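Reviewing the structure listed below.
Some chains have been omitted; the remaining ones sit where they do in the full complex.
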Amino acid sequence: MIRVLITGGTFDKEYDELKGQLYFNATHLPEMLRLGRCRVPVEAETVMLVDSLHMTDADRARIAETCRNSPEARIVITHGTDTMVETAAAIAAGAPGKTVVLTGAMVPYAFGSSDGLFNLGSAISYVQSLPPGVYIAMNGTHFDWDNVRKNRDTGVFEIVR
Amino acid sequence: MIRVLITGGTFDKEYDELKGQLYFNATHLPEMLRLGRCRVPVEAETVMLVDSLHMTDADRARIAETCRNSPEARIVITHGTDTMVETAAAIAAGAPGKTVVLTGAMVPYAFGSSDGLFNLGSAISYVQSLPPGVYIAMNGTHFDWDNVRKNRDTGVFEIVR
């Protein structure tokens, strides 16, 4: 059994056609797992639905605590890309001994041309095959939480050293 | 560096609007890697573009040989789901010592509601994280080549024993 914690991010943003703005309504995760014909037992839990630029230390503490308290040893977290690395650090400090994989998207799943489905397939796979630790799965690969940064100019995750 | 061998299958089928039939034109793999913002170095090679129900023993021998002769130790193969297990067996016999992951799709990528992008993200991830062996990556998980079958009634891959 894999637990998937949903925290928001571009992944789950939608278009509000009356206001002409992006917003959060509900997660697309179940629909994406259905589209991917995923048959791995998954327990999905929406912890919050926020833009990761607005995420507070209290939010990160809550995510880490949710990881620690989850009965599952394998956890995927959908998260905004901008502060994904900060949350990964909070989890590494607060929820040791589990395989935790954070992922997200550069384009909302609802917008058709999203990397979200690819990244979800990647995260679901890494969480089953990597040893305990906290990882980021983006751009088709995985990074250790303490050796990765998002390059804001290119939108790509890269090794720090 | 990962080598991706393209062999056809539902994954790459398109709609011929003049004949009203499904057919193979060219692989969608590069477009899918671009959509997934995959940054892993990938060398893609179209070995054939066939429906796996029409694949012959000679075709499978050729795929196994291509695996054996590839300089890369990590190989993803896109393949029709109907005889994916048979090809996996041929590779296991003919190309030992490499991590080979076969994947495919139940719905063509070109048709919008495909599981192809999810499966590709999964296969690209498993091939980087699993030890040498031949695997099938479908439905969000991975199977050893000698312990899996496609259930033709449900379209789902499952463990044999």
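Which chain is which? They are A and B, in the order written, and residues in each are numbered from 1.
Methods note: a contact is a pair of C-beta atoms (placed from the backbone, for glycine too) under 8 Å apart; a residue touches a chain by one contact, two chains touch by 3 or more.
Predicted model, so just to flag it, every value in this text is computed and none were measured.
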Full complex, copies of the single sequence (shown: 2): 4
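Keep in mind that, in the parts below, only the chains that are shown with their structure count from here on.
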Distance between chain centroids, defined by C-alpha means - chain A, chain B (Å): 26
Residue numbers on chain B that touch chain A, as the complex places them: 32-33, 35-40, 106, 113-115, 117-126, 128-130, 137-142, 155-156
